[in-house]
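Heads up, one of the protein chains got dropped from this complex, but the rest are sitting where they should.
Chain lettering (A, B, C, D and E) follows the sequence in which the chains are written, and residue indices restart at 1 in each chain.
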Amino acid sequence: MRILVVNVNTTVSMTESIGAQARSVASPGTEIVALTPPFGAESVEGNYESYLAAIAVMEAVRTYPHPFDAVIQAGYGEHGREGLQELLDVPVVDITEAAASTAQFLGHRYSVVTTLDRAVPLIEDRLKLAGLTDRCASVRASGMSVLELESDEEAAVEAIVEQAAQAVEHDKAEVICLGCGGMAGLTEQVVKRTGVPVVDGVAAAVTIAESLVRLGLSTSKVRTYASPRPKKISNWPPNLTGAGTDGETQA
Amino acid sequence: MRILVVNVNTTVSMTESIGAQARSVASPGTEIVALTPPFGAESVEGNYESYLAAIAVMEAVRTYPHPFDAVIQAGYGEHGREGLQELLDVPVVDITEAAASTAQFLGHRYSVVTTLDRAVPLIEDRLKLAGLTDRCASVRASGMSVLELESDEEAAVEAIVEQAAQAVEHDKAEVICLGCGGMAGLTEQVVKRTGVPVVDGVAAAVTIAESLVRLGLSTSKVRTYASPRPKKISNWPPNLTGAGTDGETQA
Amino acid sequence: MRILVVNVNTTVSMTESIGAQARSVASPGTEIVALTPPFGAESVEGNYESYLAAIAVMEAVRTYPHPFDAVIQAGYGEHGREGLQELLDVPVVDITEAAASTAQFLGHRYSVVTTLDRAVPLIEDRLKLAGLTDRCASVRASGMSVLELESDEEAAVEAIVEQAAQAVEHDKAEVICLGCGGMAGLTEQVVKRTGVPVVDGVAAAVTIAESLVRLGLSTSKVRTYASPRPKKISNWPPNLTGAGTDGETQA
Amino acid sequence: MRILVVNVNTTVSMTESIGAQARSVASPGTEIVALTPPFGAESVEGNYESYLAAIAVMEAVRTYPHPFDAVIQAGYGEHGREGLQELLDVPVVDITEAAASTAQFLGHRYSVVTTLDRAVPLIEDRLKLAGLTDRCASVRASGMSVLELESDEEAAVEAIVEQAAQAVEHDKAEVICLGCGGMAGLTEQVVKRTGVPVVDGVAAAVTIAESLVRLGLSTSKVRTYASPRPKKISNWPPNLTGAGTDGETQA
Amino acid sequence: MRILVVNVNTTVSMTESIGAQARSVASPGTEIVALTPPFGAESVEGNYESYLAAIAVMEAVRTYPHPFDAVIQAGYGEHGREGLQELLDVPVVDITEAAASTAQFLGHRYSVVTTLDRAVPLIEDRLKLAGLTDRCASVRASGMSVLELESDEEAAVEAIVEQAAQAVEHDKAEVICLGCGGMAGLTEQVVKRTGVPVVDGVAAAVTIAESLVRLGLSTSKVRTYASPRPKKISNWPPNLTGAGTDGETQA
Partner (left out) sequence: MRILVVNVNTTVSMTESIGAQARSVASPGTEIVALTPPFGAESVEGNYESYLAAIAVMEAVRTYPHPFDAVIQAGYGEHGREGLQELLDVPVVDITEAAASTAQFLGHRYSVVTTLDRAVPLIEDRLKLAGLTDRCASVRASGMSVLELESDEEAAVEAIVEQAAQAVEHDKAEVICLGCGGMAGLTEQVVKRTGVPVVDGVAAAVTIAESLVRLGLSTSKVRTYASPRPKKISNWPPNLTGAGTDGETQA
């Protein structure tokens, strides 16, 4: 089986890291294809960038030229999963939901530790729509940006481990979800410090996607995620050649 | 004051109709500018189209060349309001939230009557994120598509009025919100049949936007809707000249 | 248009201050009439006083001799709005709900800062009935009584600003509602300290009342707020001449 | 021990009936004193009448000249219990809460059957504030007014029994609460038809009030229900002699 | 009337203490029979022990040879009440629910103070199923085990009083429930320190059981708690003579 794992930002090294993480847990016989979206931000840390990523991820998947069996949207707290479910006949798994859903099998309550404070409401909102908040003890921010996870790993580890420990002690979390696609490498350190199971969203999503395929299950098409109705779409998809030269956010 | 009212679909006649509806309730001295997004679907009736609209609306607003005091996102149940709030310093009002918020001043519970069944979960989700569900009696679908509201007005009226009456009788709604940008003209008939107040989202949004401007209030920038961080955005905005020729949904 | 703004306590200087606040945001052409209830407590800070105020406000409105277009109940967290809605055909706006409803357009979560700790549950209960708690981060007390807001303004400012700052920092509020009719003058200082938008209930209520009138909307009469059924009312309204001489609470 | 059972309307025959119902379940040694409020409506079926009753009940209790050990507010879905709790040092029991609280010991979910449709939201709101909605299957109206319960008993029985049966069959209620002070006599018929336990609020409240007294428990005074602060109350209590002659609702 | 009060652990001194507590509040004419389950743990502080207790309590009641009018399950946060309700025609009262239900008549919010941290989620879960969480401010652990309540009473008192004080100050509790069958003797000290009403579950349950009997009410048998269907039960009840010799937990 082939699973597309789609990064939400345009930083290729993160795509590679996500792909490697996915491959490390995939079953023999599962091919992981990691995709980078054709446009968007180098890291996704807010609503504008997340909405842009939603569409970019759909374009990446829509234009992938080979058959595939499932799609993983590898952005934590990001928009867009519902759109992919409409466009595709194969299962779609969002890593935020995969992590929380898995955590619920492991403890009474779970917490998410993410990057910046501004990402917290996005994650809370996604969990709310997913119906996964009743057992969420907290969503905590480490204060490290997505890119600092790569550039200043030591400080990142310390900040994340500290918030995980606070979640276990003060918020009564019994499981920690690492709330960013780029945090997979930190699992061991968080386990060592807190003594609780730590769930990485990409890894959880791979096993769920494989399971759905194996069970022959896919998205229900009777209502919310029915295929888009045939209609005129103007000026889309964009001609990306010659698109606005890369640059600072234009807002 | 100048308020941008942005349609979420690319059907210009609907933009005009929304603009006219907004102007009919605007205060003297308020200039309404109705915008059509630069790309997207001729009607928005699902998640893919809605996510695409979210980004297209942001582009329409971002590239509007003159100053403005507030923005109204004129799509019922659509994604994207949070992105606009990040990008702008002026207030942003979503018509779904404007209608529900207004309805709550008028009765114990309100219902929304919208177009297709598939739009119901989108509206429910937006109301859930907006914290406006406690007093929502129901979201009901008339079964009429967005475009049929224009093309087969008589049938649309009948179907919508029927669902509004059911909401009042069975779901105990005391107020009806018309759940589509293109339904404004039906207010009178729904009032006549049901005897309850009927709220049009565009009209409600105009008065709320004007009120916020008059009170000197705008989006809080301390956390969720802080401006995007400066970072590299690749291949965006798109060069729309030469974009994929208009056509059927490509999914 | 004429809007009645009804104080809930019998302190005339507070009625005047509320009236002035309302006038400062009213549109040209809107006449604000500030009313003091015919009986009740000099400040309302608990359930007994609030229930008494509810009835006194209804009497003030019921006996007002001229036509009017809307009513604002200017007590934060007070009982009674539902009774006014039954008695009247024009819109009724409660400042607690007006403030919260407005705050929700400005940030992901809002907090209320009020006077005494004992007022907190009243406000929480009113927000719960109004369906406005999902996005309420906290209701905090400054520890200052209603009358101290006037008599010891400096200390009041300090205490309120401090709680607002705590709400933003610890409760993750992005907007502050000033939870008392007499706090309008403090807006500027709270904004300066916290950097978040600050909503005054009276001001918000005036713009909402004007909007409802302009949209031709009023209370739904089909069920909860139908006019009282014709029936015998004994010994009411009271002959207030010769009523119990003013004095300390008789409880 | 002496328990005051206070009717919320001014119909003396209903006060007597409520008193008799209370006496029929009181323990030996418990004296039941049934009070009629000094002013208000002949039946309470809406918010205005209920707010008026709240204050009138407080006056009735405040001016009762003998010692007492507990107070029962015998109006279903009425306002005011919190005010009584502030004014008194003895326990206060509301029959709406007493019935629901008792029902929860008897079945998985309970329903309330009340008089008019307009009373339903009042009861729902009181249950919501009391934190007793999670196991409430429904609140249903029989369509009979309070006074019709006395004047047209046969039709009342039939309508109430019918709604109780619907609650059991369709809403999955396993217990029925009779949602009006004047319904006590119907218990047997509802039991016979539905086969489920039927709780009368007045009876339940008597046993709860007795229990609290026996356990030496009364209202917590540390916060929400602290005694009113000493302050000036103007023009209250009213001089009821010479009050507005009895008449139709003046709204 | 005869009420069975069933301990959940096999420590006979605790059964006696629970029986004495029940007798101290029982009405004249009520006989309290305190039962110890035929098997199980010397103290119940977790899910395994609680599930075992659930079945053991049912066996104790099922094999009690004399008639009885009500049953009290005297374990705080324990499983099993629903099973007893199926097996019996008389009312069943759980002390967790009895305490919370009683507390709600006394203050706006209540907290539970229990033994070990690991018991907190059990109590929270039982309150959630009972629909009694809306007004629960917190469930706090004193860190003392069930048996330490007897063996090191001074330290237990101190730890419990401290948590009760924290609940009142920080969680805004207005009433405290003592969350363990063996805490009844601490009521006075907690009252003295916190100034709030303190509810003991056994005492509350006795008055509720007596009230239900007096009102002629018992468990609804139409659905959830219908008697077990006739069917083959294998190898049960166990032949306890010769059962595994007492010993450490075998897990």
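We adopt the following convention: contacts are C-beta pairs under 8 Å (C-beta built on N, C-alpha and C of every residue); 3 or more make two chains touch, one makes a residue touch a chain.
Keep in mind the model is a prediction, meaning the values are calculated, not measured.
Considering the full assembly, A:218 is the residue among A:166, A:189, A:218 or A:239 that touches the omitted chain.
Screening E:1, E:20, E:33 or E:87 for touch with the missing chain picks out E:87. Interface residues of chain E with the unshown chain, by the touch rule above, are 10, 38-43, 45-52, 54-55, 58, 62, 79-80, 82-83, 85-87, 117-118, 121-122, 125, 128-129, 145, 223-244, 246-251. Against the chain not shown here, chain A presents residues 25, 27, 91, 93, 97, 101-102, 104-108, 130-135, 168, 172, 174-175, 194-197, 199, 203-204, 207-208, 210-212, 214-215, 217-225.
Heads up, the rule we're going with is that only the chains that are shown with their structure count from here on.
Taking shared numbers over all numbers used, the chain D to chain E interface scores over half, which places it in the same class. Centres computed as Cα averages put chain D at a distance of 30 Å from chain E.
The distance from the centre of chain A to the centre of chain B, with each centre set as the mean of the Cα atoms, comes to 28 Å.
As a whole-number value, the distance joining the C-alpha centres of chain A and chain E reads 44 Å. Chain C has residues 108, 121, 172, 223-225 in contact with two or more other chains.
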